[in-house]
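With one protein chain removed, the remaining protein chains of the complex are shown where they sit.
For subunit A:
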Amino acid sequence: MRHLLSTEQLSLENAIQILDTAQEMSAVGEREIKKLPALRGRTVVNLFFEDSTRTRISFEAAAKRLSADVINFSAKGSSVSKGESLKDTAQTLEAMSADAVVIRHWASGAPAQLANSGWIDAAVINAGDGTHAHPTQALLDAFTMRAHWAKLAGTSSVGADLSGMRVIIVGDVLHSRVARSNVWLLRTLGAHVTLVAPPTLLPVGIEHWPCEVSYDLDAALEKGVDAVMMLRVQAERMNASFFPSTREYARRWGFDDSRLAKLDALNLKDTIIMHPGPMNRGLEISSAAADSPRSTVLAQVRNGVSVRMATLYLLLSGEMRQSHAPSPLPSVKDPS
(Lines give C-alpha, C1' and ligand atoms only; values in the text may rest on other atoms or scores of the structure.)
Protein backbone atom coordinates (compact mmCIF):
# COMPACT_ATOMS: atom_id res chain seq x y z
CA MET A 1 0.00 0.00 0.00
CA ARG A 2 1.57 3.28 -1.12
CA HIS A 3 -1.25 5.74 -0.49
CA LEU A 4 -4.08 6.24 1.96
CA LEU A 5 -7.03 7.33 -0.16
CA SER A 6 -10.09 5.83 1.47
CA THR A 7 -11.04 3.26 4.08
CA GLU A 8 -13.09 1.18 1.67
CA GLN A 9 -9.92 -0.45 0.37
CA LEU A 10 -8.16 -0.68 3.71
CA SER A 11 -7.70 -4.30 4.79
CA LEU A 12 -8.29 -5.38 8.40
CA GLU A 13 -4.59 -6.14 8.70
CA ASN A 14 -3.55 -2.64 7.57
CA ALA A 15 -6.19 -0.95 9.70
CA ILE A 16 -5.00 -2.72 12.83
CA GLN A 17 -1.38 -2.06 11.93
CA ILE A 18 -2.11 1.68 11.71
CA LEU A 19 -4.04 1.66 14.99
CA ASP A 20 -1.32 -0.32 16.79
CA THR A 21 1.38 1.97 15.43
CA ALA A 22 -0.69 4.99 16.50
CA GLN A 23 -0.76 3.51 19.98
CA GLU A 24 3.04 3.52 20.05
CA MET A 25 3.08 7.04 18.64
CA SER A 26 0.70 8.29 21.33
CA ALA A 27 3.36 7.54 23.92
CA VAL A 28 5.63 10.06 22.17
CA GLY A 29 3.05 12.80 22.77
CA GLU A 30 3.23 12.14 26.49
CA ARG A 31 6.99 12.60 26.70
CA GLU A 32 8.70 15.84 27.58
CA ILE A 33 10.50 15.80 24.21
CA LYS A 34 7.72 14.95 21.78
CA LYS A 35 9.91 13.97 18.88
CA LEU A 36 11.17 10.90 17.02
CA PRO A 37 13.89 10.97 14.36
CA ALA A 38 11.99 8.51 12.13
CA LEU A 39 11.39 10.80 9.13
CA ARG A 40 14.44 13.05 9.33
CA GLY A 41 15.29 14.46 5.94
CA ARG A 42 11.91 13.54 4.48
CA THR A 43 9.56 16.22 3.13
CA VAL A 44 5.84 16.24 3.78
CA VAL A 45 3.68 18.73 1.90
CA ASN A 46 0.31 19.75 3.27
CA LEU A 47 -1.55 20.64 0.08
CA PHE A 48 -4.82 22.29 1.05
CA PHE A 49 -7.28 23.37 -1.62
CA GLU A 50 -9.87 23.97 1.08
CA ASP A 51 -9.44 25.66 4.44
CA SER A 52 -9.16 23.34 7.39
CA THR A 53 -6.99 24.68 10.14
CA ARG A 54 -7.76 21.77 12.45
CA THR A 55 -6.76 19.04 10.04
CA ARG A 56 -3.74 20.91 8.74
CA ILE A 57 -2.22 21.58 12.16
CA SER A 58 -2.88 17.97 13.16
CA PHE A 59 -0.92 16.70 10.15
CA GLU A 60 1.73 19.36 10.72
CA ALA A 61 2.19 18.32 14.34
CA ALA A 62 2.32 14.66 13.30
CA ALA A 63 5.00 15.24 10.66
CA LYS A 64 7.07 17.45 12.95
CA ARG A 65 7.00 14.93 15.78
CA LEU A 66 8.53 12.50 13.30
CA SER A 67 11.21 15.09 12.41
CA ALA A 68 10.04 15.50 8.81
CA ASP A 69 10.34 18.82 7.02
CA VAL A 70 6.87 20.29 6.49
CA ILE A 71 5.74 22.59 3.71
CA ASN A 72 2.27 24.07 3.89
CA PHE A 73 0.79 24.86 0.51
CA SER A 74 -2.57 26.58 0.49
CA ALA A 75 -4.03 26.50 -3.01
CA LYS A 76 -7.59 27.66 -2.84
CA GLY A 77 -9.86 27.76 -5.84
CA SER A 78 -10.72 25.40 -8.65
CA SER A 79 -8.22 24.21 -11.15
CA VAL A 80 -9.84 25.32 -14.35
CA SER A 81 -11.47 28.57 -13.37
CA LYS A 82 -8.73 30.01 -11.20
CA GLY A 83 -5.09 29.71 -11.98
CA GLU A 84 -2.91 26.69 -11.61
CA SER A 85 -4.24 23.22 -12.26
CA LEU A 86 -3.99 20.25 -9.92
CA LYS A 87 -1.62 18.69 -12.42
CA ASP A 88 0.74 21.67 -12.45
CA THR A 89 0.64 21.95 -8.68
CA ALA A 90 1.39 18.25 -8.34
CA GLN A 91 4.30 18.42 -10.74
CA THR A 92 5.68 21.45 -8.91
CA LEU A 93 5.68 19.46 -5.68
CA GLU A 94 7.27 16.54 -7.50
CA ALA A 95 10.04 18.82 -8.74
CA MET A 96 10.64 19.88 -5.12
CA SER A 97 11.06 16.21 -4.14
CA ALA A 98 8.12 15.87 -1.82
CA ASP A 99 8.03 12.43 -0.20
CA ALA A 100 4.42 12.63 0.90
CA VAL A 101 1.54 14.87 -0.11
CA VAL A 102 -1.25 15.34 2.37
CA ILE A 103 -4.10 16.65 0.28
CA ARG A 104 -7.36 18.28 1.30
CA HIS A 105 -9.58 19.10 -1.64
CA TRP A 106 -13.12 20.35 -2.28
CA ALA A 107 -13.51 17.89 -5.17
CA SER A 108 -14.36 14.26 -4.45
CA GLY A 109 -11.70 12.03 -5.98
CA ALA A 110 -8.89 14.59 -6.27
CA PRO A 111 -6.50 12.53 -4.04
CA ALA A 112 -7.21 9.38 -6.08
CA GLN A 113 -6.51 11.29 -9.28
CA LEU A 114 -3.26 12.60 -7.82
CA ALA A 115 -2.20 9.08 -6.80
CA ASN A 116 -3.18 7.39 -10.07
CA SER A 117 -2.31 10.06 -12.62
CA GLY A 118 1.42 9.48 -12.89
CA TRP A 119 1.95 13.19 -12.19
CA ILE A 120 3.75 12.48 -8.95
CA ASP A 121 5.74 9.74 -7.19
CA ALA A 122 5.06 10.80 -3.62
CA ALA A 123 2.81 8.95 -1.22
CA VAL A 124 -0.63 10.55 -1.22
CA ILE A 125 -2.63 10.86 1.97
CA ASN A 126 -6.23 11.93 1.68
CA ALA A 127 -6.98 14.59 4.29
CA GLY A 128 -10.58 14.91 3.15
CA ASP A 129 -11.94 15.13 -0.40
CA GLY A 130 -15.27 16.72 -1.18
CA THR A 131 -18.10 14.55 0.11
CA HIS A 132 -16.14 11.35 -0.50
CA ALA A 133 -13.69 10.27 2.17
CA HIS A 134 -11.67 11.34 5.21
CA PRO A 135 -9.75 8.21 6.13
CA THR A 136 -7.54 9.61 8.90
CA GLN A 137 -10.65 10.97 10.63
CA ALA A 138 -12.21 7.50 10.55
CA LEU A 139 -8.97 5.99 11.84
CA LEU A 140 -8.76 8.43 14.74
CA ASP A 141 -12.42 7.74 15.53
CA ALA A 142 -11.73 3.99 15.50
CA PHE A 143 -8.65 4.53 17.66
CA THR A 144 -10.78 6.42 20.18
CA MET A 145 -13.49 3.74 20.16
CA ARG A 146 -10.95 0.94 20.45
CA ALA A 147 -9.31 2.51 23.50
CA HIS A 148 -12.73 2.86 25.14
CA TRP A 149 -13.77 -0.68 24.20
CA ALA A 150 -10.54 -2.21 25.54
CA LYS A 151 -10.76 -0.25 28.77
CA LEU A 152 -14.28 -1.53 29.38
CA ALA A 153 -13.13 -5.08 28.73
CA GLY A 154 -10.06 -4.60 30.86
CA THR A 155 -7.80 -5.81 28.05
CA SER A 156 -5.08 -4.31 25.92
CA SER A 157 -6.27 -2.62 22.76
CA VAL A 158 -3.16 -3.66 20.79
CA GLY A 159 -4.13 -6.01 18.01
CA ALA A 160 -7.84 -5.67 18.82
CA ASP A 161 -10.72 -4.85 16.51
CA LEU A 162 -14.18 -3.48 17.38
CA SER A 163 -16.18 -6.69 17.26
CA GLY A 164 -19.53 -6.34 18.95
CA MET A 165 -19.42 -2.57 19.35
CA ARG A 166 -22.65 -0.76 18.48
CA VAL A 167 -22.10 2.63 16.84
CA ILE A 168 -24.67 5.10 15.61
CA ILE A 169 -23.71 8.00 13.35
CA VAL A 170 -26.21 10.85 13.24
CA GLY A 171 -26.68 13.72 10.82
CA ASP A 172 -25.88 14.81 7.28
CA VAL A 173 -24.69 11.49 5.90
CA LEU A 174 -25.34 12.63 2.30
CA HIS A 175 -22.61 15.25 2.35
CA SER A 176 -20.34 13.65 4.96
CA ARG A 177 -16.95 12.23 4.07
CA VAL A 178 -16.56 11.40 7.76
CA ALA A 179 -19.63 9.15 7.72
CA ARG A 180 -18.56 7.43 4.50
CA SER A 181 -15.09 6.65 5.81
CA ASN A 182 -16.43 5.49 9.16
CA VAL A 183 -18.99 3.12 7.64
CA TRP A 184 -16.36 1.20 5.68
CA LEU A 185 -13.69 1.15 8.40
CA LEU A 186 -16.11 0.17 11.16
CA ARG A 187 -17.40 -2.65 8.97
CA THR A 188 -13.84 -3.89 8.50
CA LEU A 189 -13.21 -3.69 12.25
CA GLY A 190 -16.37 -5.67 13.05
CA ALA A 191 -18.54 -2.96 14.63
CA HIS A 192 -22.28 -2.73 14.03
CA VAL A 193 -23.20 0.63 12.50
CA THR A 194 -26.55 2.41 12.30
CA LEU A 195 -26.86 5.67 10.39
CA VAL A 196 -29.54 8.04 11.61
CA ALA A 197 -30.58 11.03 9.52
CA PRO A 198 -33.49 12.84 7.94
CA PRO A 199 -34.37 10.96 4.70
CA THR A 200 -33.27 14.01 2.70
CA LEU A 201 -29.72 13.71 4.05
CA LEU A 202 -29.17 10.05 3.15
CA PRO A 203 -27.78 9.24 -0.31
CA VAL A 204 -29.83 7.33 -2.86
CA GLY A 205 -28.09 3.96 -3.16
CA ILE A 206 -27.29 3.67 0.57
CA GLU A 207 -29.08 0.30 0.67
CA HIS A 208 -25.92 -1.57 -0.23
CA TRP A 209 -23.77 0.02 2.48
CA PRO A 210 -22.80 -2.38 5.27
CA CYS A 211 -24.94 -0.72 7.92
CA GLU A 212 -28.48 -0.13 9.11
CA VAL A 213 -30.37 3.06 8.42
CA SER A 214 -32.94 4.76 10.63
CA TYR A 215 -34.80 8.08 10.64
CA ASP A 216 -35.52 7.88 14.36
CA LEU A 217 -32.74 8.80 16.78
CA ASP A 218 -34.67 7.87 19.93
CA ALA A 219 -35.53 4.43 18.60
CA ALA A 220 -31.91 3.87 17.62
CA LEU A 221 -30.72 4.85 21.12
CA GLU A 222 -33.28 2.58 22.73
CA LYS A 223 -31.89 -0.42 20.89
CA GLY A 224 -28.67 0.09 22.83
CA VAL A 225 -25.52 1.83 21.74
CA ASP A 226 -21.87 2.02 22.75
CA ALA A 227 -20.83 5.13 20.77
CA VAL A 228 -22.90 7.95 19.32
CA MET A 229 -21.19 10.05 16.68
CA MET A 230 -22.81 13.37 15.85
CA LEU A 231 -22.02 14.93 12.47
CA ARG A 232 -21.73 18.64 11.86
CA VAL A 233 -24.60 20.34 10.03
CA GLN A 234 -23.07 22.58 7.39
CA ALA A 235 -24.46 26.10 7.15
CA GLU A 236 -25.15 25.74 3.42
CA ARG A 237 -27.63 22.90 4.06
CA MET A 238 -29.77 25.02 6.33
CA ASN A 239 -31.61 26.94 3.60
CA ALA A 240 -31.79 24.27 0.91
CA SER A 241 -34.97 22.44 2.01
CA PHE A 242 -33.13 19.45 3.45
CA PHE A 243 -35.09 20.11 6.65
CA PRO A 244 -37.65 22.76 7.56
CA SER A 245 -35.66 24.64 10.21
CA THR A 246 -32.64 24.26 12.44
CA ARG A 247 -34.96 24.04 15.44
CA GLU A 248 -36.86 21.12 13.97
CA TYR A 249 -33.56 19.47 13.08
CA ALA A 250 -32.25 19.91 16.62
CA ARG A 251 -35.45 18.47 18.12
CA ARG A 252 -35.52 15.38 15.94
CA TRP A 253 -31.82 14.68 15.24
CA GLY A 254 -29.83 16.74 17.74
CA PHE A 255 -28.11 15.17 20.74
CA ASP A 256 -29.81 17.41 23.25
CA ASP A 257 -30.07 17.35 27.03
CA SER A 258 -33.08 15.03 27.05
CA ARG A 259 -31.23 12.45 24.97
CA LEU A 260 -28.23 12.79 27.27
CA ALA A 261 -30.57 12.01 30.16
CA LYS A 262 -32.04 9.17 28.14
CA LEU A 263 -28.67 7.38 28.07
CA ASP A 264 -28.75 7.35 31.87
CA ALA A 265 -32.38 6.24 31.90
CA LEU A 266 -31.53 3.39 29.53
CA ASN A 267 -28.68 2.45 31.85
CA LEU A 268 -26.18 2.98 29.04
CA LYS A 269 -23.58 4.28 31.45
CA ASP A 270 -20.54 3.54 29.28
CA THR A 271 -21.81 5.01 26.01
CA ILE A 272 -19.51 7.67 24.59
CA ILE A 273 -20.49 10.74 22.57
CA MET A 274 -18.23 11.64 19.63
CA HIS A 275 -18.02 14.58 17.25
CA PRO A 276 -15.39 15.25 14.56
CA GLY A 277 -15.54 19.00 15.22
CA PRO A 278 -16.04 21.82 14.81
CA MET A 279 -19.32 21.59 16.73
CA ASN A 280 -22.49 23.61 16.29
CA ARG A 281 -23.44 23.71 19.94
CA GLY A 282 -27.19 23.82 20.37
CA LEU A 283 -27.83 22.40 16.91
CA GLU A 284 -26.53 18.86 16.46
CA ILE A 285 -25.17 18.64 20.00
CA SER A 286 -26.05 20.43 23.23
CA SER A 287 -23.35 21.99 25.39
CA ALA A 288 -24.18 19.63 28.22
CA ALA A 289 -23.58 16.65 25.94
CA ALA A 290 -20.42 18.11 24.40
CA ASP A 291 -18.94 18.85 27.82
CA SER A 292 -20.13 15.71 29.62
CA PRO A 293 -17.73 12.98 30.78
CA ARG A 294 -19.13 10.86 27.96
CA SER A 295 -17.74 13.25 25.36
CA THR A 296 -14.56 12.15 23.57
CA VAL A 297 -14.23 15.29 21.45
CA LEU A 298 -10.83 16.33 22.83
CA ALA A 299 -9.54 12.76 22.94
CA GLN A 300 -10.37 12.52 19.24
CA VAL A 301 -8.25 15.60 18.52
CA ARG A 302 -5.37 14.19 20.54
CA ASN A 303 -5.64 10.79 18.87
CA GLY A 304 -5.68 12.47 15.48
CA VAL A 305 -2.04 13.40 15.82
CA SER A 306 -1.07 9.83 16.76
CA VAL A 307 -3.01 8.28 13.90
CA ARG A 308 -1.50 10.72 11.40
CA MET A 309 2.00 10.04 12.75
CA ALA A 310 1.34 6.33 12.25
CA THR A 311 0.08 6.85 8.72
CA LEU A 312 2.99 9.04 7.67
CA TYR A 313 5.48 6.71 9.28
CA LEU A 314 4.10 3.52 7.77
CA LEU A 315 3.71 4.92 4.26
CA LEU A 316 7.09 6.66 4.16
CA SER A 317 9.08 3.89 5.84
CA GLY A 318 7.55 1.28 3.56
CA GLU A 319 6.54 -0.76 6.59
CA MET A 320 2.86 -0.87 5.67
CA ARG A 321 2.22 -4.52 4.99
CA GLN A 322 1.08 -5.67 1.60
CA SER A 323 -2.35 -7.15 1.87
CA HIS A 324 -5.12 -8.18 -0.41
CA ALA A 325 -7.34 -5.15 -0.58
CA PRO A 326 -10.02 -4.84 -3.26
CA SER A 327 -8.70 -3.40 -6.50
CA PRO A 328 -9.26 0.37 -6.48
CA LEU A 329 -9.66 0.67 -10.25
CA PRO A 330 -12.42 -1.12 -12.10
CA SER A 331 -11.77 -2.45 -15.53
CA VAL A 332 -14.10 -1.53 -18.36
CA LYS A 333 -17.22 -3.50 -17.74
CA ASP A 334 -19.04 -4.86 -20.74
CA PRO A 335 -22.51 -5.67 -19.54
CA SER A 336 -23.19 -8.13 -22.35
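Note that in this section contacts are C-beta pairs under 8 Å (C-beta built on N, C-alpha and C of every residue); 3 or more make two chains touch, one makes a residue touch a chain; residues count from 1.
What we mean here is this: contacts and distances are computed from a predicted model.
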item: Complex member absent from the view - protein name from UniProt, among "Dihydroorotase", "Cytochrome C biogenesis protein ResB", "D-inositol 3-phosphate glycosyltransferase" or "Molybdate transport system substrate-binding protein"; value: "Dihydroorotase"
item: Residue of A:36, A:107 or A:238 in touch with the missing chain, whole complex considered; value: A:107
item: Touching residue (missing chain; options A:132, A:237, A:259 or A:294); value: A:132
item: Omitted-chain contact residue, chosen from A:48, A:209 or A:249; value: A:209
item: Contacts of subunit A with the absent chain, listed as residue ranges; value: 8, 78-81, 85-87, 105-110, 112-113, 116-117, 129-133, 177, 180, 203-209, 328-330, 332-336
